[in-house]
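So that we are looking at the same thing, I have put the structure below in structure tokens.
Complex shown without one protein chain; remaining protein chains in place.
Showing subunit A:
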């Protein structure tokens, strides 16, 4: 008789849930009693990656904290589409801060909790990449330095999207935005600019830094849960494709995020006290071109005569990160 050990099978590992899996191995998002922290009727664009990520992150944090959670939200897409006066999509205690001071407000909430002896209520701050890497960086750095008991989540859609797709410090090289067109000798964001915030956060040697995307809900939820099991300043950087700003199809939002990870352009990892402790390996490695071609912000790289030099430079960037983080199991061995 042939015996093959029964491993996880079918979609057990990679889809949100599965009828045959033990409920504890399914995602929070697959559960009928998830908090649905951001409910229907919000005004995010069709296929918005940030709306999806916010619900996944908040629901996982709600489960991890038993529902004792306060969230502070910087100005940005997430705040604009979820709370047009007088309506709110939030099903959790939610505070709106200025664009740049979400980290400071969250530090204040955490201090207030400490002052009132409420160590059971946890604080989670949310911001887009603009509110994190550009406008809010000073407050965030201070929050890290003081090791305030806050999980700060950046939903990175790589630009200022609701104001008309302007460049941010998180916009990738080569991408075209409303205000990068005339820069340099050609279209697209210049190389050698921008900020890698996960590494900046790691440089603060805070207890926990992680990256994730909406392409892997198991991984994203696990990181939120891990973050909420710790105290002190924690940072989670989530890649959220933006159909509007990236020029990708609304139905491709998760696929684009997946290709960002599988091409190596977006390394997925965890770090504790400044040291990388875990990486999510690439399962099916693809050339960066496969990722870039789905987005009109990179269209100029492929329309005649094309910019193979820029594509090659982006590929080199991906290859460097794959080697730096050890993302490709085959390359390792």
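Keep in mind that, in the parts below, a residue touches a chain if its C-beta (ideal position, glycine included) is under 8 Å from a C-beta of that chain, and two chains touch if they have at least 3 such contacts; residues count from 1.
One rule holds for everything that comes next: contacts and distances are computed from a predicted model.
A chain of this complex does not appear here, and its UniProt-recorded name among "STAS domain-containing protein", "Anti-sigma factor antagonist", "NAD(P)-binding protein" or "Biopolymer transporter ExbD" is "NAD(P)-binding protein".
Shown as candidates are A:44, A:57 or A:175; the residue that touches the absent chain is A:44. Only one residue in the set A:25, A:87 or A:145 touches the chain that does not appear here, and it is A:87. Mapped onto subunit A, contacts with the missing chain fall at residues 1-20, 26-27, 29-30, 32, 36, 38-44, 46-49, 51-52, 55-56, 82-84, 86-89, 214, 217, 243, 249-255, 258, 284.
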